[in-house]
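Here the complex is missing one protein chain, while the rest keep their positions.
A, B, C and D label the chains in the order they appear, each numbered from 1.
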Amino acid sequence: MLSLEDSPLARDGKILILAYDHGLEHGPSDFTEHPERMAPETVFDVATHDAVTSVAVQKGLAEGYYPSYEDDVSLLTKLNGTSNLWMGEPDSAVNCTVDYAADIGADAVGFTLYGGSNSEIEMAEEFRDAQEAAREHDIPMVMWSYPRGQGLRNASDADTIAYAAREALELGADVAKVKSPGSREAMEHTVQAAGGENGAKVVMSGGSKVSDEAFLKNVKAVMDAGGAGLAVGRNIWQRENPTQLLDALEAVIHEGRSVDAALS
Amino acid sequence: MLSLEDSPLARDGKILILAYDHGLEHGPSDFTEHPERMAPETVFDVATHDAVTSVAVQKGLAEGYYPSYEDDVSLLTKLNGTSNLWMGEPDSAVNCTVDYAADIGADAVGFTLYGGSNSEIEMAEEFRDAQEAAREHDIPMVMWSYPRGQGLRNASDADTIAYAAREALELGADVAKVKSPGSREAMEHTVQAAGGENGAKVVMSGGSKVSDEAFLKNVKAVMDAGGAGLAVGRNIWQRENPTQLLDALEAVIHEGRSVDAALS
Amino acid sequence: MLSLEDSPLARDGKILILAYDHGLEHGPSDFTEHPERMAPETVFDVATHDAVTSVAVQKGLAEGYYPSYEDDVSLLTKLNGTSNLWMGEPDSAVNCTVDYAADIGADAVGFTLYGGSNSEIEMAEEFRDAQEAAREHDIPMVMWSYPRGQGLRNASDADTIAYAAREALELGADVAKVKSPGSREAMEHTVQAAGGENGAKVVMSGGSKVSDEAFLKNVKAVMDAGGAGLAVGRNIWQRENPTQLLDALEAVIHEGRSVDAALS
Amino acid sequence: MLSLEDSPLARDGKILILAYDHGLEHGPSDFTEHPERMAPETVFDVATHDAVTSVAVQKGLAEGYYPSYEDDVSLLTKLNGTSNLWMGEPDSAVNCTVDYAADIGADAVGFTLYGGSNSEIEMAEEFRDAQEAAREHDIPMVMWSYPRGQGLRNASDADTIAYAAREALELGADVAKVKSPGSREAMEHTVQAAGGENGAKVVMSGGSKVSDEAFLKNVKAVMDAGGAGLAVGRNIWQRENPTQLLDALEAVIHEGRSVDAALS
Partner (left out) sequence: MLSLEDSPLARDGKILILAYDHGLEHGPSDFTEHPERMAPETVFDVATHDAVTSVAVQKGLAEGYYPSYEDDVSLLTKLNGTSNLWMGEPDSAVNCTVDYAADIGADAVGFTLYGGSNSEIEMAEEFRDAQEAAREHDIPMVMWSYPRGQGLRNASDADTIAYAAREALELGADVAKVKSPGSREAMEHTVQAAGGENGAKVVMSGGSKVSDEAFLKNVKAVMDAGGAGLAVGRNIWQRENPTQLLDALEAVIHEGRSVDAALS
């Protein structure tokens, strides 16, 4: 496994990925409240904040906008993804090869796996190809490990999330991006399932927009549980003032401070 | 993303694609009123009009007829397409590789994606291969982004069309060819969804034949909304006198004139 | 598109293909009346008649029998085909690659496309590979363009046959082999749909055995309509005396004579 | 087509294949009566009898046991095959590539085609790859041509067996291994369907165990009908004393003697 210490994906082993692939996954409706955020430049600008270690986008945004920001933030190219017009079993088209991602300057790559979907096996084999190619390029691989589909009773269940983290470890991801399992204890279990210190690093995905305090407490719990950080999208760029929350995330994730200290 | 300024697909950043792939997609019945237009030469002749920046055809027409016109118009080879005898979920056979398109002189390539179809994921992966190969050849990629199939409530809905434009941007198309969403405001939203100035250029597809004035007003709205131009087929070559309308399109698209001025 | 003038598939631009792939497509029952014709030598002997420009066979017959006839007739290797034991949607296995066909001396290759079948898209993509490989070898490509399957109301309908010819043109075939649409007018429409003089050449397929006069009149109509010739199988080798009819076809196809003249 | 005269698969153009792939196709239950025959050595020993020209086994047996017998019998590596635990439409996994078969010393290769199965087209395309690779290695190809599945009314029907032989010829097999059609006349028809002297050689498959005389009469009929020989499995190695029957087969197949002479 790659050392994240030496990777542009992390800073001192801590990770804050700003995810901006909602244009593909959810479509323009995600930008209804802040229509200016539909313009990639506005979100790449947000990503230049010191707290952010990486911006995660699909190939098209990487090609069109990243060149102007390459000195300010590292690039995580998402390799698969699908519009929500798709009505089949959970699945995700591989929109970018690792070779091409490397060509356009990706510092890391990301891949979604829907464990429990009827597409799980096909996706795992596509992941294999991507993971082995990423190793050849010495690029870290982040798995969006999201159980979903016919095999799932409850995708937000703490056991399912721990299983998702383990699947990322077993299949060779460097980082497992998982949903929040809800409590610090559950997050500790998830971090252990991912193999602990020598295993896959765990980052919590931000989910839908909540209050600052609720959000930061959740992030703090992740860090205290041994998680490596956060991947956040709508909780940042759907806010009026993303900088404020990013300052607080800088304090909690990178400086190890309390939520109260971060908020003041 | 390729700069369209330097591409033969556009002239000063404005695009007028004359589409002539109806022989495959609709069959000879599209030529019932003007049977002479079934002969490719008659339409390639039309394409020599100054207003036209590119002619879009399937491989067979490119091979057989384009060599005589290569000094007069640039060639956009459509890579996929299917007869309407096909009764399955919306899908499109990949009839031409990018390497072959380059061999036969394509200045640009085109690819249909039916977002929301049961074939969306497979088509997106075929698009990936084509897009990355097109980058290697430095050939611009135009996506016919047409949501269609089981995932669609309303394919002509403005939100769906904006999503289609965004999908083209996210997947790495240089140009998004979309249906008209009906109003200038909706087209502006679509152009923004495609990433604006630094994103994918948006061209409206012409659709079925309407009156000159109605058609030109629609085109004017596209240009005013920041669109790059038009892809037109039947509205041109199903007309008695295509030259007249092309003169008007020259005025509206390339010279930025009003519909009234263009019509007089 | 390749020039047929320089191709061994045609003689002065006229084509008479003797098709002998019935052993695979229909099985031994096609030889019930003339069992000796099951022996490939007997039909290759027929193919040495001057009127015949090409003999169309599957790979196995090409390998086993053509070497003795290579000075007398050109070889059209059929690339796909399936036994009639197959009960699925119309489809055709690709039994021979173009590279291999070239290795065993093919002067031309043939490929069946069942437009409207549930297999149409897959077949069109297999055709693409074959067509592009054939171009590399400078070997002409003949499409057996036979709409068939769930998308078809009436496969013998003149509009369907014209569409089949157009599909061959659009996908890059040099020759479209289609069913007879029944009248000279319909055949003219079909020839125009295939792109006319600079497009795909049209050859009528012979179909089941009919009387000499009926058959020749049909062929004459094809030639008068601008067709390039005929592909004939059972109408020749299921006859007692194939030479007689071949003499007549020589007159009608290659010498442009009337049916009456040809029959006397 | 390869000349069998020069091939280790045959001796003076006559073939006796000892088939021993029942361990995969039927499982250990085929060895219930003679459990020692489950040990490959016992059957390879039988294969050293002069009458046997080739032993047909799956890759694993070829790798593990053939090296000790390579001076005594030629090796026919079966390329596909499936356990009878499989409950889907008749199909057969490709367990060995031709390149690998050549690496481990195969003198010939074998391939099953289930004409009429829903898998027929896929199998035919796998056969194509194997056949063309075999040609490159100058290794003869034997087709186990066994119509089976939803397309079949009666797989033992003489017409079906003749069709199976023809399919082997058309697709480029050197030898067609078919079921016995029951009479000498039917076998003659089958041999003719396979193309006669210059076509695919026909070998009858031995089927279930029957009496010596019945079996030899059937074999004699095959030879008299122009067949090339026999592929036999259970009728040999399920016998108490295989040598006795092999002596008789030597007489009938290789020396052209009568059944009575062979039995005495």
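The criterion applied here is as follows: contacts are C-beta pairs under 8 Å (C-beta built on N, C-alpha and C of every residue); 3 or more make two chains touch, one makes a residue touch a chain.
Keep in mind that what you see is a predicted model, and the values were worked out from it rather than measured.
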{"item": "Visible contact partners (per top-of-document touch definition) of the missing chain", "value": "A, D"}
{"item": "Selected from A:104, A:152 or A:263 as touching the chain missing from the view", "value": "A:152"}
{"item": "Hidden partner chain, touching residue among D:61, D:108 or D:253", "value": "D:61"}
{"item": "Contact residue for the chain not shown (choose from A:51, A:200 or A:236)", "value": "A:200"}
{"item": "Touch criterion as defined above, residue of D:7, D:92, D:160 or D:235 at the omitted chain", "value": "D:92"}
{"item": "Footprint left on chain D by the chain that the document does not show", "value": "21, 23-24, 27-29, 35, 38-41, 58-61, 63-65, 81-83, 85-88, 91-97, 100"}
{"item": "Residues of chain A (touch criterion as defined above) contacting the omitted chain", "value": "1, 115-116, 118, 120-122, 124-125, 127-128, 131-132, 135, 147, 150-152, 159-160, 162-163, 166-173, 189, 192-193, 195-196, 198-200"}
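Here is the rule we use: only the chains that are shown with their structure count from here on.
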{"item": "Rotation in the CA alignment of chain B with chain C, degrees, nearest 5", "value": "70"}
{"item": "Chain copies touching (chain A, chain B) - same or different residues, decided at half shared", "value": "different"}
{"item": "Distance between the centres, which are taken as Cα means, of chain D and chain C, whole angstrom", "value": "35"}
{"item": "Inter-centroid spacing, chain D versus chain A (mean Cα positions, whole Å)", "value": "57"}
{"item": "Set of chain C residues in contact with two or more other chains", "value": "none"}
{"item": "Graph class of chain-chain contacts, one of line, ring, star, complete, other", "value": "line"}
{"item": "Inter-chain touch pairs (all)", "value": "A-B, B-C, C-D"}
